[in-house]
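The block underneath contains the structure these notes are about, expressed in structure tokens.
What you see is the complex with one protein chain gone and the rest in place.
To keep things simple, chains are lettered A and B as they appear, and every chain counts its residues starting from 1.
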Amino acid sequence: MSLFTKKHWQRRHVMEAFMKFIMRVSLAIVAGALGLILWIIIVRGLPSLSWDMVSKIPEGGYYMGKEGGILNAIIGSAYLATGGTLLAMLFSIPIALYLKTYLGDSKWGQYVRLSLDVLWGIPSIVYGAFGFTLMIALGMRASLLAGIIILAFIELPIMTRAMDEVIRRMPIDLEHAALALGSTKLEVALRVVIRQMLPGITTAILLGFGRGIGDAASVLFTAGYTDRIPTSLMRPTASLPLAVFFQLGSPYPEVQQRGYAAALILTIIVLAVSLGSRWLSARLNKYTVK
Amino acid sequence: MDAHIQVKNLNVYYGKQQALKNVNIEIPKNQITVIMGPSGCGKTTLLKTFNRFFELTENTQLTGEVLVDGQNIYDASVDVTEVRKVVGLLAQRPSPLPMSIYDNVFYGMHIHKMKKDRKEYKAAVQHYLEIAGLWDEVHKRLHDPATSLSIGQQQRLCLARGLAVEPEIILGDEPTSALDPISSQNIESRLLELKQQYTTVIVTHTLRQAKRLGDYVIYMYLGEVIEAGPAHEVFNNPQHERTKAYLEGQI
Partner (left out) sequence: MSQVDPLLSNQTKNQAEGRHPRPSATLRARQDQAARRAFFIFTLLPVLLILFITVALFFRSWPIISEYGLSDLLFGQVWKPNKGLFGFWPFILGTVWVTVVGVVLAVPLCILASIYLAEYAHTKTRSFAKPILDLLAAIPPVVYGVWGLLAIVPFVDDVLAPLSTRWLGSISIFSVNQPTGFNILSAGIVLAVMIAPLIISVMYEIFSTVLNDLRHASLAVGATQWQTIRNVVLPQVGPGILAAIVLGASRALGETIAVLMVVGNIPQIPTSIFDSAYPLPALIANNYGEMMSIPLYDAALLSAALVLLVVILIFNILSIIVLQRMTRKK
């Protein structure tokens, strides 16, 4: 027995081992939840998943278990999320650029970031309710356009902050070097910063798209639901989350089953987008100065 | 020589890079040993193998032995916290814990449950603050936050905190490099006072400090120990070309 050998299991060593153990268990529970969710969705969704599901719109008697699919919802969601993301991009890129080049960590910059974070925290049901008040004020009906606008509001803070986080890590030297060469801030923003922002923009787009395609509570108010594929911005449109939601509410087991399958489709899209953004930003990061 | 620490065939790797190459040295008991060498030569790494602090960096690997009182501190049965109790560390930057002056000294003793009651703890805190030469300056404000002290006072507080757990060895990783000259001198004179009771190992990059403090000197270059021996021998009659060059200020 040496000077440094554990003489006996002191309380503090027991405590150390115990804490480490329950920490590992906690992390395992949280991580395991992902596995559990995916497992359940796959096991229950896969049996009803068919080619018809993704290639047909609901036909007569679909909601009583007859022929058809949810192509209307898939296309509708694609329109909604793409439109929302594009619209949000129009605003989030200038805001992120301005935050970086002109504002930095100034007071106004902090307020803008604070308000973006606050917007991020507003629940989608409130955005939905807000969208509803807007629609009444403008005399609009539930439509693809209304859904796109509200999704753009929801995605704006997420996308802006994602870009902001990426460019904030950009070395200041690069900017200063450009300024020292006599560039104006605008030129720096457009030539230097925006190139650095590229990975941020791609991450932001995919993040925003993922959030937009999965959002249910806001489109409930603004986009409505229909069995047709929308042909104009002013028409209502179906969406995947609501397709899941409504079909689960059906008393027919076949329809409920299709709800699970729709959930599986939605999950696959969202996970693909999320993994894609991870992969893309890892690749793009190689080409920027760190 | 009565060796307190013996290092045998020590190799340390950070990832694939080798930081220490086959180090074999002995560190004498109750003397001040100074490790010197150009920056990046592995002197801090060597120091940190004595209290197993280098393990706090990820992806490190170690082969060989470090014996303290004849016992390998890298043996599987060893409790690392016991090692760190016996081998104290004075860091490069003073790092008072975010608590009161009193609690800083109390902290280690309390962790090891070294005293019986409040009175004993109180007496011990006073004792170690006195040894560190800080008592007179702080005894009226023991419960102020430790960060309210000046940098020099903070470093002496850290010394008191380290001594309070009754170590046998004190490691100093350039312990005066962040301090002003007067505070540095203060710390140096504490270390000189303490060397009767403690084995002290100091990493320094200033030659003059090495000369002021060192009883025994280790000169390192690129992860290897080039020369080790009693201070007067190494300083006056270096055996190795590189040591000579360093002492003459060429490196």
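To be clear about the criterion, a contact is a pair of C-beta atoms (placed from the backbone, for glycine too) under 8 Å apart; a residue touches a chain by one contact, two chains touch by 3 or more.
Being a predicted model, the structure only gives us computed values, none of them experimental.
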{"item": "Chain not shown, its touching partners among those shown", "value": "A, B"}
{"item": "Contacting the left-out chain in the complete assembly, out of A:S143, A:T160 or A:Q196", "value": "A:T160"}
{"item": "Residue among B:H4, B:K43, B:K85 or B:R242 touching the omitted chain", "value": "B:K85"}
{"item": "Which residue of A:S48, A:T82, A:S250 or A:S274 touches the chain not shown here", "value": "A:S274"}
{"item": "Touch list for chain A against the chain that is not drawn", "value": "12-13, 15-16, 19-20, 22-27, 29-31, 33-34, 36-37, 40-41, 44, 91, 94-95, 97-99, 102-106, 108, 110-119, 121-130, 132-134, 136-137, 153, 156-157, 160, 172, 184-187, 189, 210-211, 213-217, 220-221, 241-242, 244-245, 248, 259-260, 263, 266-267, 270-271, 273-275, 278"}
{"item": "Absent-chain interface as seen on chain B, which is shown", "value": "51, 53, 56, 58, 81-85, 88-89, 91, 93, 95-99, 107-108, 111-112, 158, 161-162, 164-165"}
